[in-house]
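In this view, the complex is presented without one of its protein chains, the others remaining in place.
Chain IDs A and B follow the sequence of writing; residue 1 opens each chain.
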Amino acid sequence: MRRYFGRKLLIYGLTFFMAVTVNWLVPRLMPGDPVASMLARARVAQPEAQEALRVYYNNLFGFDLPWWQQYLNSWGSLFRGDFGISLWAFPTPVADLLTRAVPYSLALLVPSILLSWVVGNRLGALAARRKVLDNTVLPVSYVLTATPYLWLAALMAWGFGVVWGIFPVAGGYSFSMTPSLTWAFVADLFWHWLLPFASLFLVALGGWAIGMRNVIIYELESDYANYMSALGAPQKLIRRYAFRNAVLPQITGLALQLGVLVAGALVTEIVFSYPGLGSLILAAIQNKDFFLLQGAFLFIVLGVLIANFIIDVVYVIVDPRTRVGMAGAAA
Amino acid sequence: MRNRATRFLIPIVAAGLLAAACTSGGTPTPAPGATAPAAPAPAAEGGAFPRNETLYTSGTQWGPPANFNPIREWDSATGTKGLVYETLFHFDPVAGKLTPWLAASGAWVDDTTYEVKLRPNITWSDGKPFTAEDVKFTFELGKMETIPYHNLWNWLSAVEAPDASTVRFSFSKANYQQWDFNIYSRSIVPKHIWEGRAEKDVLDGINENPVGTGAYKYHSHDQDRVAWVKNDTWWGKAQLNLDPKPKYIVDIVNSSNEVAMGLLLQKGLDLSNNFLPGAANLVSGNFGITTFYPEPPYMLSANTAWLVPNTTKKPMNDAAFRKALATSVDVKKIVEGVYGNLVKPASPTGLLPQWDQFVDQAVVGQKGFAFDTAKAKQMLAAAGYKDANGDGMVENKDGSPIALKLIVPAGWTDWMEAIRVIATGAKAAGINVEAEFPDYNALVEARNSGKFDLVINNERQLSNSPYTYFEYVFQLPVQAQQNTVNFGRYENEEAWKLVQQLDGTKTDDVEGMKKVASQLESIMLDEMPVIPLWYNGLWSQVSSSVWKNWPSSEGSAPKSAPTMWRNWLELGGFESLASLQPVAP
Partner (left out) sequence: MKTEALYFAIRNTKLLVGAGIILVLLGIGVIGPFFIDKPPTEYVGMQMQPPGGEFWLGTNTFGQDLWAQFVHGLRTTFLVGALGGGIAAVIGMVVGFLAGYKGGWIDEILNMLTNIVLVLPTLAVLFILNAYIGVRSAGMQALFIGLTQWPWAARSIRAQTFSLRGRDFVDLARLSGVGSGRIIMREIAPNMSSYLLLTFILLFGGSILIASSLDFIGLGPTDAVSLGLMLQQAHQWSAMHLGLWWWFVPPGAGITLIVGALYVANVGLDEVFNPKLREL
């Protein structure tokens, strides 16, 4: 088991290293000069003032150093938790912007992933080999899983927000509120969270239901199931065994799907202008905010790696076989 | 296990969200040493702003309100300048004259000395009196190199404060037009707070808890909003007889125009200064949304969009070619097709309608241009541009092919559509123009360093004087980097001298200004250093569900600019806010 985790951690470490390197490299290949666009925004006409500003910003962002030093510095500042200064929200540090946005993103992601996984698996298991249910659950699931996150989100925003007017269409809480520990505020927060959550939940739901249904059907056709039913075991018991076996691949599936789910959450946030990482990324892209985009990228990579590791741990806990002698085969 | 997980999840999520919201908002703490009577009062009703006392605005701020530094006129939080910090004067574009604000009066005592008398009994929001020392201090900040108004000191030689209510400015060279621009543009900051700040802090400081003289004070902010609360002891109530009714002003950060439109329709937004495509439909449909004019162009004009040719490149270095190009552009199609009549075609000089009195109609009648594909073809032929190889496109006089790239930033949808129309029109006249959409950064770099063929630009707003307009067009000398003006690198010593002459003309000498302007217009129409296309609107959609008496062209409604845009509060924006009335008494 030690080897298993050691191997996993090695992969995650390498991934992180690669992400940081790519992250450092790519912006330096891009066309255009961020300092120039910063100066253009400052609307300074005088050449002396211009030059003073240029020198100042170059120093601030460290563009005047040799490349290897910039690279080493980027690692150094990373470990200090320093992601640079946002150009878009100058002079707010990127780390500030990110830590403020992350709770909103997590609040959308964690419940929608877990709940959709739980409910989806239940639905899929119920549907497997039950003709009537299968004929309703399956097509609906296919439609859901094929729907672009952003489209469903926007349709819901339109239907519930604009046409019926019962849900807010933007923001993390009402513009008429200031944060406070009151019921009114908590309710408001929840109200703004509900639609983005629901749209994420629905799209993710379909995939899990389909996956579970298919795995259960495999399991129900497997030798042990046939053997049990030949022995006269009740159908309910066989199904329960099948479900338990099917949960394992679904956990692996969860790890594989993480990236997609995170991506879905990002675009959903954009549709609802929910103040999470997705909205920050959009702003960073639109404003060419170098540091913000990179910081957000690293946050996401780190988050996904941590989530992967948690799933690994859960997998080991759930699957007794890995606990005994498994060393790396699942990697 | 799974069911338990679900049960525990919900409270955890709620707690997480709450933590996020509370930490990010931050409760404002009063400035150290504040003696002001009211630290920002917490809003009533469980942290909510009462709807009937709150004005919601949007359309100015595109990023989180990251600083409250009035020196950063280009990105400080909406209202920092105008609501909190004030200027010596305001400018009324309708009447075309300065309105004394912090100043009681201002006058040239001789040709190079300007004296300002300040109003009495004005206090900073921390209770300290506002004096001539503060004004002197503010202008002297400009001696720092990185301060935006540093160049003022090229012709300003000294600022003195002989007594608490008098400020005297001495000039080495009096640029009357620019000076008027400066006295209504520069926010006065309190010396007792800003005194010890280093240059870096003055330029890049966040300036939390801003202390100003204005009608509003900082209340709170978050990533997507900034809230201001009324300053009950504001001097203007007694001295200007102005009393803004909204107790709170909440400015919402734009995430997209889509969101702004949604909020406006839900009556959650009172004033939207966004460019809302299809606003014409909002006005004609039954949405309860109005604009300044009930009919096209719906909006007041705010700036001119030009087609800027790079005059250092062939064939754009030829005035005859530039004129032919101007003649090939179907502006009407842009105005109707792209903008749905939300903008107005520009006059040949491009001077905004507010500057009409400075347009010499005789010159325009004689030298102006209008869209005419056949005429553009003739002009090209007459100037020696012929289609030698028979591909339908003309070549340079030396026979080399012409292939021009017209650029706007990727994602600027309306401009992208507009340049497609321009490219089509140019091709019809035989000029090979392709529309391209580089990234904003790349565009800025190409534009500023002169590595482009054709570009669209509108970076000069309405001001007190057509001087600022001509300065944009003709400023010399051309630098290696042209960052704010004369992107086409057009060099004409005579024109630049005239611009400076205009600058040196006293602002009350309207006839003198007209004379110089007429000469400049004549050069402009002969040479076409920029091609005026259309007037961008002062985008403004208002909802009268909570606040009424919005500026409008109709009846007795105020005529000031209905806007919160940066640097526009001094151009009538504040007056518009002050004239609002609550719908429900």
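Note that a contact is a pair of C-beta atoms (placed from the backbone, for glycine too) under 8 Å apart; a residue touches a chain by one contact, two chains touch by 3 or more.
These figures come from a predicted structure and were not determined experimentally.
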For the chain omitted from this view, which of the shown chains does it touch? A, B
Option touching the unshown chain, where B:338, B:380, B:499 or B:564 are the choices: B:338
Touching the left-out chain: which of A:186, A:205, A:246 or A:267? A:267
May I ask which residue of A:65, A:78, A:133 or A:150 touches the chain that does not appear here? A:150
Return the single residue from A:23, A:182 or A:229 that touches the missing chain. A:23
Full-complex contact with the absent chain, from B:258, B:471 or B:570: B:258
Touch list for chain A against the chain that is not drawn: 11-12, 14-15, 18-19, 22-23, 26-27, 29-31, 129, 142-143, 145-151, 154-155, 157-158, 162, 210, 214, 217-218, 221, 256, 258-260, 262-264, 266-267, 270-271, 281-282, 284-286, 288, 293-294, 296-297, 300-301, 304-305, 308, 331
Touching the unshown chain, chain B contributes residues 256-258, 261-262, 265, 276-278, 281-282, 333, 337-338, 340, 410-411, 413, 417, 420, 437-439, 442
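Simple rule for what comes next: only the chains that are shown with their structure count from here on.
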Taking each chain's centre as its mean C-alpha position, how far apart are chain A and chain B in Å? 39
Seen from chain B, its contact residues with chain A in the complex are 2, 5-6, 9-10, 13-14, 16-25, 42-43, 45-51, 54, 56, 62-64, 66-67, 74-75, 145-148, 150-151, 200, 204, 206, 220, 222-225, 227, 250, 252, 255-256, 259, 262-263, 265-266, 268, 411, 438-442, 444-445, 448, 459, 475, 479, 481, 483-485
Within the complex, chain B is touched by chain A residues 30-34, 36-37, 39-50, 52-53, 56, 86, 88-92, 97, 100-104, 106-107, 110-111, 114-115, 118, 157, 161-162, 165, 169-186, 189-190, 193, 270, 273, 275, 279, 282-283, 286-288
